[in-house]
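My structure is below; once you've seen it, I'll send some questions.
Every protein chain but one is kept in place in this view of the complex.
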Amino acid sequence: MTEEIIIAGFGGQGVLSMGQILCYGGVMQGKEVSWMPSYGPEMRGGTANCTAIISNQQISSPVLTEFDTAIVLNQPSLDKFEEAVKPGGLLIYEVNGMTRKPERTDISIFSIPAYDMSVKMNNTKVFNMIVIGGFLKVRPVIELENVIKGLEKVLPERYHHLIKLNEEAIHKGMDIVKEESAAV
Amino acid sequence: MTEEIIIAGFGGQGVLSMGQILCYGGVMQGKEVSWMPSYGPEMRGGTANCTAIISNQQISSPVLTEFDTAIVLNQPSLDKFEEAVKPGGLLIYEVNGMTRKPERTDISIFSIPAYDMSVKMNNTKVFNMIVIGGFLKVRPVIELENVIKGLEKVLPERYHHLIKLNEEAIHKGMDIVKEESAAV
Amino acid sequence: MAENNIISPENLVYEKTSVLTDRVLHYCPGCGHGTAHRMLAEVVDELGIQGDTIGVAPVGCSVLAYYYFDVDMQEAAHGRAPAVATGIKRTMPEKYVFTYQGDGDLAAIGTAETLHACNRGENFLIVFINNGIYGMTGGQMAPTTLPGMKSSTSPYGRDVVTMGNPLKMTELVAELPGTCFVTRQSVHTPANARKTKRALKKAMEYQKQNKGTCFVEIVSNCPSGWKMTPAESNKWMEENMFPYYPLGDIKVPS
Amino acid sequence: MAENNIISPENLVYEKTSVLTDRVLHYCPGCGHGTAHRMLAEVVDELGIQGDTIGVAPVGCSVLAYYYFDVDMQEAAHGRAPAVATGIKRTMPEKYVFTYQGDGDLAAIGTAETLHACNRGENFLIVFINNGIYGMTGGQMAPTTLPGMKSSTSPYGRDVVTMGNPLKMTELVAELPGTCFVTRQSVHTPANARKTKRALKKAMEYQKQNKGTCFVEIVSNCPSGWKMTPAESNKWMEENMFPYYPLGDIKVPS
Amino acid sequence: MARKGDVVINIESCKGCEVCITACPNQVLALSNEVNSKGYHYVMKVNSACVGCANCAVVCPDAVITVYREKRKQ
Amino acid sequence: MARKGDVVINIESCKGCEVCITACPNQVLALSNEVNSKGYHYVMKVNSACVGCANCAVVCPDAVITVYREKRKQ
Amino acid sequence: MKDLRLMKGNEAMAEAAIRAGADAYFGYPITPQSEVIEYLMRENPAERTGMQVLQAESEVAAINMVYGAAGCGKRAMTTSSSPGVSLMAEGLSYIAGAELPCLVVNVVRGGPGLGTIQPSQSDYFQAVKGGGHGDYKLIVLAPATVQESVDYVKLGFELAFKYRNPVMILSDGIIGQMMEKVELFEQQPRLTEEFSWATVGKKPDRDSVIVTSLQLQSEEQEKVNLRLQAKYREVEKNEVRFESYECDDAEYLFVAFGSCARITRKAMEMARGKGIRVGLLRPQTVYPFPYDAINKLAGQVKGILSVEMNAGQMVEDVRLAVNGKTTVKHFGRFGGMIPSPAEILNALEQKIIGG
Partner (left out) sequence: MKDLRLMKGNEAMAEAAIRAGADAYFGYPITPQSEVIEYLMRENPAERTGMQVLQAESEVAAINMVYGAAGCGKRAMTTSSSPGVSLMAEGLSYIAGAELPCLVVNVVRGGPGLGTIQPSQSDYFQAVKGGGHGDYKLIVLAPATVQESVDYVKLGFELAFKYRNPVMILSDGIIGQMMEKVELFEQQPRLTEEFSWATVGKKPDRDSVIVTSLQLQSEEQEKVNLRLQAKYREVEKNEVRFESYECDDAEYLFVAFGSCARITRKAMEMARGKGIRVGLLRPQTVYPFPYDAINKLAGQVKGILSVEMNAGQMVEDVRLAVNGKTTVKHFGRFGGMIPSPAEILNALEQKIIGG
């Protein structure tokens, strides 16, 4: 099993830590993982993305041009990465702020209104955990328990009381993710 | 014709300019020349030497380990360069301040009391011209007229009135140079 | 709302100078670099020297200054802008030359080049943006970082015993006979920005008169590096930076 | 002649310290480097810290200082002695560390390292031999060369307009909070040499107390570079160097 | 009496830093709830108290604001 | 009255710079006409006026001079 | 118990330095490696192990601080990226000349000049042929994983002290920035040994120690050089490290190092999938270079493709190894561009198989 994921969005959306959490979960599950951020121009602002790979074998290249899954959280990221999903692959997008829908017909496309849900949960910080939930629902590459274990590793001790909330957010994400068109 | 000369002595004895004057004379006579100083450690004091080569052909190496002629003006230089004269070659030494005589028997050896003569001439600055005179007497590789022409090139205009004096010193040197032992 | 007829060419009192290009600045919201750029560009505009000005951009957040100033510019290696400007001014003595440098660029790696250009009294203008941090590389400690101030390389606050003291380059270069005009300003309020502009204009005029090096420090904010909102950063700057780096002229030509 | 019996061990009042080796110094006749070496060696001797002292030699005439000081020493790249000493002192904080640097080394190529070591208040001693010239490389202009002074790269005299002004590094580093003791001395008369020694001793004592950087400038002669006899050079130094570089303490610990 | 002024805001290049808001002596400016294409809440006029002093424009890091002011009657 | 002193000169390491000569309050020292093996005219004592003040030794760049002085009678 | 973590290459190197018992780190920030000093400052190793960490005023100062600490026999290191490493050229030459041990990491970005901060391998020549002046060599380790980054910090210090020679880790923006699983070795004690060549304070029973690269006499300098060359021959004999993949039956060969070797390995797998019998040799030390291993394979394969994230640098060493025995070609992307496995496979097909 190898799952090659690109996660892309604005800088503040927690894109980089989503990748890290998935990878740490992978480690907990005894998998090989690699995480590679876009480290942009030495300057502020702009978009961010990271590549997360979770696999049973040793990982050759941490840098990819094609992905099994693209998780895109804003319009520029959809524009950039829709084409990079392998035929038969998966695209998950956050609906808020998209001005157009994905157009590919040869991949699975899911949407997730994670922002709205986070507002409903009264905590926009869990936004990215909701998205993770959505992804894991569609591609259960890591068991929830390991994701939580990973989270424990990533979060400093003093934030461990938030783990419950995050777990809840994951579940919400699993609930609200929705298939948009089923190609293949 | 190729004459390969090493001139060696204390820093203040005009060793470097002797080589330059000979070389400039060579240029005036249409010869190929090269002059190479010892540029010592980046520090003060000590001995100085230069290699002067005058030839009818293009000069391959400006740096030599064996010489046709060695002109040595102090004891350390005699110690260092006596052995470097090619068999059949020439060694000229300034008598003053030598604690021993040259020992080679397979080369021509000449002495020149140039320092005493310069004192006699009331001008120790012409010391090195006296030595040049001695050398040219033994090895007339350059005509006197060209040496003088070279001198005109080396000396700044404002010192040109000294040229007569230098010419005189050369003649004196030709007079006082003396064969010490005639080996070969 | 104001009557629409106010907005007509004859009523225009302020617009972006054409010496700034129309590119969107890449700086973070509220960053003083933009205002500093504009003040300098307005001076070039008002003196009518756009065609006679050559700028030198540093390595730092303002590395792309050449995209914004519509004058010929060179991008210097980190810290070497004063040396590059020396090469320019010595061979183009009739041009107006300026460098624009951050505090890492000018006061850390470029210390020697800065001091020696000032000491030679090179006839150009050094604009020194002191935001107490390495903005571009992600908020590391600069030579000008305040005691106790946090940065990514002084996460527990600058400890002057092990990390050294904030360096007042401006006071130092004022000691050198080569500098002609040395001043410290800011651009975070309209009044300060206008003062800065006047200082920059004076500096260009002195340059014309070959009076020596002019050195204009602009104490500025770095909301991103300081991890504050722009408003917080300006307030923090007033309360913490200004006491250490007091504004005002330090040396004026006699 | 004095009676021979004066020369006996119990009457000994002055002899070469054993902290100087017996090698013949390579310096030119009358060069102040030798006296400066001896004063420093005597301090190390008297404080009994020969085994706890680590020196840093520069690139300059004193590059071979390690042949003369009988203490462990490192030879630094040109200008970098303060950085090398930082590396030493930070990892060997209980040792007495000093650098010994010429004016080319310290005030030209090493400007940044000098200033930043002083600004960090590194706990070591910088001995700065200011002879107004690059002695080792054959008498080129130094940052400290006086206006109008001739050198092989200012053959018609230093023109401050094109070549810059003499740089008073000592006054500059005195401005930095990191320095604890900053003084300017000379070694060309017995009285001055003794004063220098006292200054060096104080500096070592401050180092023991971790007070920050001590900086001892010694204005010195370079008979060869200046093209004078030793006596002429000392007189010239008094008449020309001292007015520009006045002797005395510039900063003393409070 | 202060003359009347007005400002034109280049919404697309505004980064919502609020520096101009602080600088306006007459509280003319405020952030909009809307965002521009870069995702920034941009500045807008909220009243007609503008006197054309240009303070806002002078401190705006992004050169967003153009200022107009009625000519003084001669 | 000044105590008596004496100096011992390491002739071979003297460079004849004359700095000591200038420094001596009692004109005890002068350059010899002879040269040492390095070719330098070296310093020598020319009278017995030495008081052992060590001035010469202190300024000598080449650490050539050793100084002795009579002990004060106790 | 294994200390298994998910770490960035840069941070992992910083942690490895603490654990390797490093005495001092001196460095100046530069992307893409500033995390090293940031991590160290956060960890405050002065408390953990006594290790000193100082942000220097420049890379020039940093490398000379390393010189000073190394001269005292301390485990000293610095890290930087391309332009900063260029500024260390003189200092590295001095350290090599004075035969001091130290560790220098170059997390390479695209050049020349300010270039780009994206990953590159275009400092290969600088690292292995000598960016500084004079005849000297750095021992150069090229990690391909975060794990190797960690291991090479430890190995680097060991080799540096074994040979009293500067060691460079030639990393790049990929390895520095990526996170991978990494197993951290246990905390090593800091050195207490007083080396006879180090300035630790003169003892009454020995001459003073002098750390220098200066020799006034050519004869002496030549002796120094001969000693250095003899040492390099030793290094070449003992320290060549490489990995080979699927070389036994290989008809073609890739040579690639560092992050590029990972990508090339994927290309190899793709090629094998298409039935192309291609192997991969990955130098782990690029100095000393695995000349012999490549020379041996050169007799077996029909062609070799040197895959690099540069315009063709290591390919010269590959050619020197092959010495005409078979075709050698270069494929590279550069300026921060990263080749894809597909491109590499394509290059193999075009340049070697079809060429």
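Order as written gives the chain letters A, B, C, D, E, F and G; numbering starts at 1 within each chain.
Going forward, a contact is a pair of C-beta atoms (placed from the backbone, for glycine too) under 8 Å apart; a residue touches a chain by one contact, two chains touch by 3 or more.
Fair warning: this is a prediction, and the values are worked out from it, not measured in the lab.
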Candidate in contact with the missing chain, chosen from C:Glu42, C:Asp70 or C:Asp103: C:Asp70
Absent-chain contact - pick from D:Ser154, D:Thr183 or D:Thr196: D:Ser154
Hidden-chain contact residue, picked from the options G:Leu4, G:Ala46 or G:Ala311: G:Ala311
Hidden partner chain, touching residue among G:Phe26, G:Tyr94, G:Phe242 or G:Phe257: G:Tyr94
Positions on subunit C contacted by the hidden chain, ascending: 50-54, 56-57, 63-64, 66-67, 69-77, 80, 83-88, 90-92, 95, 112-113, 116
Chain not shown, touching residues in subunit B: 20, 23-24, 27, 32-37, 39, 41-42, 59-65, 153
Residues of subunit D (touch criterion as defined above) contacting the omitted chain: 59, 63, 75, 77-79, 108-109, 111, 134, 137-138, 140-141, 143, 152-156, 162-163
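Definition applied: only the chains that are shown with their structure count from here on.
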Chain at the geometric heart of the assembly (C-alpha centres): G
More contacts between chains, D-G or C-G: D-G
Fraction-based call for subunit D against subunit C, same above half, different below: same
For subunit B paired with subunit D, centre-to-centre distance based on mean C-alpha positions, whole Å: 42
Whole-Å separation of chain centres (CA-atom averages), subunit A against subunit F: 87
Between subunit E and subunit D, distance of the C-alpha-averaged centres to the nearest whole Å: 61
Junction residues of subunit B - those touching two or more other chains: 43
Touching two or more other chains - residues of subunit E: none
